[in-house]
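Of the protein chains in this complex, one is absent; all others appear in place.
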Amino acid sequence: MGTATTSERLQVKLGDITLKNPVMPASGCFGFGREYARFYDLSRLGAIAVKATTVEERLGNPTPRVAETEAGMLNAIGLQNPGMDSVIQEELPWLQQFDLPVFVNIAGTTVEDYVEVADTISRQPGVTALELNISCPNVKCGGISFGTDPQIAADLTREVKKVSRVPVFVKLSPNVTDIVSIATEVEKAGADGLSMINTLVGMRLDIRTGRPILSNQSGGLSGPAIKPVAIRMIWEVSQSVNIPIIGMGGIQNAEDVAEFFMAGASAVAIGTANFVNPYVCPEVIDSLPALLDDLGVDKISELTGRGWRR
Amino acid sequence: MGTATTSERLQVKLGDITLKNPVMPASGCFGFGREYARFYDLSRLGAIAVKATTVEERLGNPTPRVAETEAGMLNAIGLQNPGMDSVIQEELPWLQQFDLPVFVNIAGTTVEDYVEVADTISRQPGVTALELNISCPNVKCGGISFGTDPQIAADLTREVKKVSRVPVFVKLSPNVTDIVSIATEVEKAGADGLSMINTLVGMRLDIRTGRPILSNQSGGLSGPAIKPVAIRMIWEVSQSVNIPIIGMGGIQNAEDVAEFFMAGASAVAIGTANFVNPYVCPEVIDSLPALLDDLGVDKISELTGRGWRR
Amino acid sequence: MYDPTGQETLCPAGVEDMTVVTNERIAERIFRMTLAGNLVDKMVCPGQFVHVKCGSGSVPLLRRPISISDVDADQQQFTMIYRVEGEGTRLLSRMHPGEQVNVLGPLGQGYPIKQRKSGEHAVLVGGGVGVPPLYYLGRKLVEKGVRVTSVIGFGSREQVFLENELKELGDVYVTTMDGSHGTRGLVTDVLTVGDVDPWDVLYSCGPIPMLKALQELYGKEQTEAYISLEQRMGCGVGACLACVCHPSEETRQNTGKRYFKICSDGPVFGLREVAL
Partner (left out) sequence: MYDPTGQETLCPAGVEDMTVVTNERIAERIFRMTLAGNLVDKMVCPGQFVHVKCGSGSVPLLRRPISISDVDADQQQFTMIYRVEGEGTRLLSRMHPGEQVNVLGPLGQGYPIKQRKSGEHAVLVGGGVGVPPLYYLGRKLVEKGVRVTSVIGFGSREQVFLENELKELGDVYVTTMDGSHGTRGLVTDVLTVGDVDPWDVLYSCGPIPMLKALQELYGKEQTEAYISLEQRMGCGVGACLACVCHPSEETRQNTGKRYFKICSDGPVFGLREVAL
């Protein structure tokens, strides 16, 4: 095998951002890290994507907020979060104890909301990048509509880019006819990278009551069930843009990470699998070098887009 | 419990079409019925949706044509079929030995193709309805594009309706931003019913080779993994249209059938599950009466839309 | 939300493949499973739960929360009692001795017992699969010299369990909805009739209507009382916000808290602490 040291083997670059390894927990599935810090040292992670942050505190949707599906789950949390002031005072300073790039997922109902939270959050010490959540299916007004129209997505990206002091990754919705056109418009508007995919909109009924299990009726489908959709979208988008992609959707193990890289991702996020195994992120990171050996690859970054690069 | 006889309990109506029970095999998963006729008497089925039929014979895509995913599968058969003349000479007459409404799934590359096959097939004895496949993700030209634009879908429906002697069900693609607008346009254009959903576009890579498993690269995701997406779309569409919906996507058992009904379906189709259990359709049919008892329901038709009817 | 024992900090939860020692049906749809492993060392606080992976693949995907019903520290074994509801518990019910079950736990804040003093009287009020955690609690209380009375309710005779075990700890009143065993009616029917001696503290776990009835009966008084809540969970550790519940008006005003996470702030709360 090649000559890279172990730490060089897993290092990846997302534009100007260097991650010591390509694995981060996905936004909304890891809070602000506190709960998992009792399981392992968060510095082992490549980065962290924290829960969506909005200008004001949000209390989210009524319960039940989760429902199980075959090889997946639905959630309708509804962007519950303590609001940006609290995030700035309580969460971000706490995260600084770790050697850990922080991606702050931001959301809003209007362009002004997004701009305000982007402006404020991106000034904070220890914030590595913003992840612009234009794709959450669980909030009634705004939210998803930003992610389903190329022009609206591009305008929002442009406004946020104007104020942000850090790179902006735009998190795309898979619930669209043509994700490539949204990705390319967002790139033109100045996005530094893309995160994909957010959840698919889905629903489950309880046949005993005849009613939806989620109080919000529909929710976002995540987990292994959606992996083939994520791979297909990353495959298509990565061939059409020149900005890096953080891939996510059903990742459970190192083999899945390799598949996302080969489809075109430059880093990955793990969401739902944290609920199944709280140690999944460090376990996946630790098993990557052996997989690279198996695949005859020196550095994981070499895998990006290998599926379509000929 | 009510007073309906067993056969009345399962009977459903799709507009003017009466089915003795609501379960049919889904198009493409059951050929033209011959292969499953050796497992059971096809007259037990509520109906049959046969493989997509085109004007000329099609040989489809190179192999591999299927790949497995978590709780799902990808297929890229590519509309292989013997062409309408052969279907008319060989398959439809053979099917007439059964007491079995026949839904002929039709596909094409151009509007003219569709019109020609609709015109010809709908004149044949024993054809109950056409299922207009505007949503197959596995053919390069035409095919899916018909299903992703409301106007194009509506125009196609209108042209086909002009020539068809039998009711026309339009099979919708789930790979769209707004399925309701497609459904309502198609209804306005004269569709007698809807079939939903076709497969989600997905992809899997073989990390050993770094290449897509399917020779066609991407394929259509079916099976239990997509059920929540199907339920959500049927829930939304059934509240916006006044034509019946044949629901499909991951159905495995009687409980799933009830869930599709409650979401808004008036009949169901079972696809992938036939591959797992060749007897799945008659087994599901046979277990429906006991489930209706459990749910305290006399006739299955009462369940349609129960989730949102208040 | 209190941290009665500080257990949460002392004993961080862990994940372990635990070994099935026994798994048997004890009532209608009710199974008792005993599991062995090192995690048992951390299970010192009654009222906590474990988050159990049922089956090894990705269907069912999520873990299932089940209360710790008893602990045998010497044998490094704990017991859980569960009702077969759906796919997850059905898979659990088919496990055989010697097989492995992946367990995450112990999780949550249990019943506060530190302040309890010898000679006090505690009443345990449980309904259906809310009864299991009360057994371990009762054992701990008796160890401290607290007198324990149990009032437990079920649907019918076939569904009754833990009656004899709880009798070893003190008086037991059983109710069934259909009257096929014990008193006909609900646990609150026993409580209001006045048969049970006055108590110093009440601990409860059961369906929401039961807990609401308790709030109505005792919510205004200053009785010390604790209830355990259920909610569909994702992570089970406080990260995903799936399992929130509402603080009572009183709690909101006193603490500023606008929500609780049942998995990590609970599942046990003060009777007046939450709005049901």
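The chains carry the letters A, B and C, assigned in the order they are written, with residues numbered from 1 in each.
Everything below uses one rule, namely that a contact is a pair of C-beta atoms (placed from the backbone, for glycine too) under 8 Å apart; a residue touches a chain by one contact, two chains touch by 3 or more.
Just so we're clear, the structure is a prediction, and the values are computed from it rather than from any experiment.
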item: Chain not shown, its touching partners among those shown; value: A, B, C
item: Residue, one of B:T63, B:Q97 or B:T110, that touches the chain absent here; value: B:T63
item: Contacting the left-out chain in the complete assembly, out of B:V12, B:L45 or B:M73; value: B:M73
item: Among B:P167, B:G223, B:G264 or B:P282, the residue in touch with the chain that has been omitted; value: B:G223
item: On subunit C, residues whose C-beta touches the chain left out of the figure; value: 55, 57-59
item: On subunit B, residues whose C-beta touches the chain left out of the figure; value: 28-31, 34-36, 38-39, 51, 57, 59-60, 63-73, 75, 77, 80, 213, 223-224, 252, 272, 274-279
item: Positions on subunit A where the hidden chain makes contact; value: 70-71, 224
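Please note the rule applied: only the chains that are shown with their structure count from here on.
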item: Neighbouring chains shared between subunit B and subunit C, ordered by label; value: A
item: Subunit B and subunit C: spacing of chain centres that average the CA atoms, whole Å; value: 47
item: Mean-CA-position distance for subunit B and subunit A (Å); value: 34
item: Overlap residues in subunit C, where contacts from two or more other chains coincide; value: 58-59
item: Sites on subunit A at which at least two other chains make contact; value: 69-72, 224
